[in-house]
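Rather than the whole complex, this shows some of its chains in their spots.
Chain nomenclature is as follows: A and B, assigned in order of appearance, with residue numbering initiated at 1 for each chain independently.
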């Protein structure tokens, strides 16, 4: 919080930003009302920013059997287990927005077991938590439990991918003390 | 191990592979003597293969203040904490090869504290383990400890990035039961 840049590391953004990056940041501001600090943090190296963004966009916004809300719920539950400040704030806001249900966003942060979820969604989040806390113990019955709730093998890949992505992002954000944009706190309350 | 494809999911590779992917796999075979199963696993969706590969190559092979061996040591230590079969096998082989020291590869898998490491490398791996096990407790003194061993802020970013990447990859590999190529076991013993 007492940071002047988006992280605790002294890694200023490339200056001036390449035109394409500049345009992308402008697009964020237009659509989201802000440039997420995670993007500013990566902007010290445009190659890194690009690969990160490509992966993020494919996973969270690309084609999938999982809805965007489901993917954001996975994001917040993983970030809650890992107690990642940045990701709970930013993706908690996304759950509130996509669901129109502020209490659901809070439950994903505080204890997803307290939410009133249908069994399919609950199974998805239980698998997510196991991937997050004890991935080395996942075996065929864990995957089969998802299939029994109607998830395809591609859906299973996507659940694991989103959970894995936030295992990475949470650690990155915490390791460098990434500060969430303050606008998120009041979003969709 | 009783798998016929590279994972437990029924997600066959795109067939035929795009020319560019075909060429990349051919390059792998020429340089490594095999196509890593992780690439075959992602090949059901070329967009996903591409974003994964771009991120991997930037982190593990791109420009960095960390040597390739240091990055592979981080990879194995993370994978050991997470007990990821695929990544310990594949990256344990890489540590043996890059270091020419089979015992070092074993130590990264079994207990990095038993290896005879210089204090700088030890600090790098201690930070790695904290990122892996308790990222929410990392604070400024953890980063400062790395600086005190001569790491730059960019190095800290890279250590966190590699540790984070394997937090993701380990979970992905374990969640889908990714099988390592058997050739790795005997490499550089």
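Here is the rule we go by: a contact is a pair of C-beta atoms (placed from the backbone, for glycine too) under 8 Å apart; a residue touches a chain by one contact, two chains touch by 3 or more.
These figures come from a predicted structure and were not determined experimentally.
Chemist: Please state how many copies of the single repeated sequence make up the complete complex in this structure file, given that 2 appear here.
Modeler: Total copies of the sequence across the whole complex: 6.
Note that only the chains that are shown with their structure count from here on.
Chemist: What's the distance between the Cα centroids of chain A and chain B, rounded to whole Å?
Modeler: Comparing mean C-alpha positions, chain B is 22 Å from chain A.
Chemist: Could you list, by residue number, the parts of chain A that touch chain B in their complex?
Modeler: 8-11, 44, 47-48, 50-52, 54-55, 58, 62, 82-85, 131-132, 135-136, 138-140, 143, 153-154, 156-157, 159-161, 163-165, 167-172, 174-177
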